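Notes follow once the structure below has been shown.
Note that this complex is displayed minus one protein chain, with the remaining chains in position.
Chains here go by letter, A and B, matching the order in which they are written, and residues are numbered from 1 within each.
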Amino acid sequence: MKGRKWLGLLLVLLLAPALAKTTVTVASWGSQAEIELYNQAFKAFMEKNPDIEVKLLHIPSRDYWTKLSAMFAAGKAPDLIFINNINFPAFAAKGLLVPLEPFIQRDQFDTGMYYQGILKAFEWDGKLYVLPRDVSNLVVYYNRDLFKKAGLPDPDPDWTWDDFLKTAKALTVEKDGKRVQWGLSFYTYFLFWEPWVWSNGGRFFSEDHTKFMLNSPASVEGLQFYVDLRYKHHVAPTPAETADQSAFGMFLNQRTAMIVDGRWRVPTLKKKAKFDWDIVPFPRGKAGSIVDIDGSGWGITKAAKDKEAAWKVLKFLAGPEGALIFTKGGLIIPAIGYDPLNPEATNKVLKAFFQPPPPKHQQYFLTVNKTAMPTETFERFSEAIGLISKALQPVWQGKEDVKTAMDKVAPKVQKILDEVQAQRKK
Amino acid sequence: MKRKTTFWDVLVIGLLLLGGLSMLVPFFWMISTSLKEPGSLFDLPIQLWPKKLHWENYQQVLTIVPFGRWYLNSLIIATGLTFLNLTSGAMAGYAFARFRWRGRDVMFLLSLITLMIPAHVLIIPLFVIMSRLGWIDTYYALILPGLFDAFAIFLMRQHFIQMPKELEEAALIDGAGPWQIYWKIALPLAAPALATLGTFTFLAGWNSFLWPLVATNSIEMRPLTVGLAVFNTNFSTEWTLLMAGLSLATIPPILVFLLAQRWFIRGLTLGSLKG
Partner (left out) sequence: MNAFRRFPWLFILPSLVGFLAFNAGPILLSLWISFTHWDVFQPLSLENLIGNWAGLDNYRRMLEDPVLKKAFFNTLYYVVVAVPLEIVIALAVALGLNRNFPGVRIVRTLYLLPTVTSVVAVGLLWRWVLNPYVGPVNLFLRWLGSKIEALFQFLHLPVPATVHWLATQGPGWLQDAAWAMPGIIIASVWAGLGFRMLIFLAGLQNIDPTYYEAAELDGANNWQKFWHVTLPLLSPTVFLNTLLALIGGFQVFGLIYVMTGGGPLDATNVLLFYLYQKAFGEFPPDMGYASAIAWLLFVILFGLTVIQWQLRKRWVLEEA
């Protein structure tokens, strides 16, 4: 007995330095529900890795970068940061993240399980810096009751823009010379109109970000088609008709029969919709059905004290185990798809994604990812999209056509692109 | 002294009441939203007041987030700031109003400079300083900056200037020093100004958002304003919970103001405008 006690003490003494816990701080935004998912994931991780303590640095989403920049300025950056692909290039260009390839190769971590579109979006200068957690994309939500009323069948998943227009027309209802129901709700935020540009073969910028292309014929035609839905065909409500309602509110209140929107609407629709609804992929244009696949994930900062520990945490959070926890929460579309190399784990994640319908056809949230592409972001995208959005304001009000507006803003955006090119060469 | 109430009095009071009632509208709206069913923001027609009151929103906001702790933090911060501000602001305000020294006006203008530079560009440098002091995520970082406040000094200075000097001069002749005069005569007479300043400082401390957001790391150290931001995420805002939290947050400032008005009474009974 006595000997054992001594042995135990000796062990403790020997292990003491090793037992000194490393702390890894993970910065993230998120709702209360997400905070709880984080805590769940951290708990699961720490059970397996008792030598590492993981802490959440939660920051309200709107002021995320304000707080982070202050911490970086004070030299107190967190070890892992959560970031979306739209802000990623601007951040990666600063060289504040650690490239992940060495870790990935050493541990033979399987990145094949992620949707390649979102993985690509987290590459900078050919290197991967972020492992993704979730993706968001767009599908068409539709009100099946209103479809039936108009004598329409469920839309074909391979439908075209022409079909879409015909459907929208059939769903637009007039009473005493006044529109009382419209084919679709109308969003003006850029994430919602990107698919109209891309599916028509257009782009925002050339692939190497040297040239502004929203004023090219294919881009203009695609976006003009969208605007025409509101003014020329009048199958979407004008600002006056929308009044103080939100686009989603109009769909929810059955004033519109369709809306192009993201997965985040499902919980509200399940709770509040008083009609039968479902989803279908975005209609096919000249270049196919291409919606945005944007998303977020974690990267390791150069400031991280213990990069090995940080990698361990990252691997867990973004890997199948972490993904399962976040997917079960029901808030996200996981960035992990089915992976033949890792069928069991990835299948679990996929299964967790499928919750009781509606929507009946929720697999479309996943299938559209195959052709989707990420927002064409670059180092100064936030500034550029600000200018573009401003230029489009008269277009949304029907006072100007797309071509005129985009030609007007072209030199300003081109100037930003030129400056970025010059900066890159340095 | 008693006067008849005239038609004009009724008109004026009526107009004031009307204006005051208009101020009630957003407040009313905030409370009505806080009692609605979650997600009913989209309901048509818009309900002015929910048919069924969803008190469970309040219960939720009290349980799913550390609401009590945030409330306490807000109270500590706002009270601490008010205390510091009243003490140091009144002292400096008195100095600028009654003392004379070379460079006094320059010093006063210099202090006003702090009101003219937007806080947005000062926050990161201040964070760096606080971080060096090791005070990030502590009450020190949230309260101590209240030690200097140009608004407080300015407000108190103007009030001391406006106050009749006679009593102070008499005390001086009786041999009292400036410190005694300040404590025994000037400060008690400045009660209405102190009450005003206290209300403002408490309100400002209670409503402050950007600095506490940047200066705290842990969820437990947050004041209410920052804590409740968790209900406001990129793609969705939980209006009912947010408004329930915000409604509860209005109680202390309203109490403070009702309380502060006690110190107005002196002036009111003595010097109502039309005597």
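Throughout what follows, a residue touches a chain if its C-beta (ideal position, glycine included) is under 8 Å from a C-beta of that chain, and two chains touch if they have at least 3 such contacts.
Since the model is a prediction, treat every value here as computed from it, not as a measurement.
> Just name the one of A:20, A:243, A:341 or A:422 that touches the chain not displayed here.
In the complete complex, the chain left out is touched by residue A:243.
> Given the contact definition stated above, which residue among A:42, A:72 or A:204 touches the chain not shown here?
A:72
> In the full complex, which residues of chain A touch the absent chain?
Against the missing chain, chain A presents residues 63, 65-66, 68-70, 72-75, 87, 90-91, 94, 96, 239-240, 243-244, 379-380, 382-383, 386, 390, 393-394.
> Please output the residues of chain B touching the missing chain, sorted low to high.
Looking at chain B, the ones touching the missing chain are residues 12-13, 15-17, 19-27, 29-30, 33, 84, 87-89, 91-92, 94-95, 98-101, 105, 109, 111-118, 120-126, 128-129, 144-149, 151, 153-155, 158-159, 161-164, 172, 177-179, 182, 192-193, 195-196, 199-200, 203, 242-243, 246, 249-250, 253-254, 257-258, 261, 264, 266-275.
Simple rule for what comes next: only the chains that are shown with their structure count from here on.
> Which residues, counting only chain A, touch chain B once they are in their complex?
These residues of chain A touch chain B: 29-32, 35, 57-63, 66-67, 69-71, 73-76, 245-246, 248-249, 252-253, 262, 264, 268, 271-272.
> Give the list of chain B residues in touch with chain A in this complex.
Residues of chain B touching chain A: 38-44, 64-65, 123-124, 127-128, 131-132, 136, 210, 213-214, 217, 219, 226, 229-236, 238.
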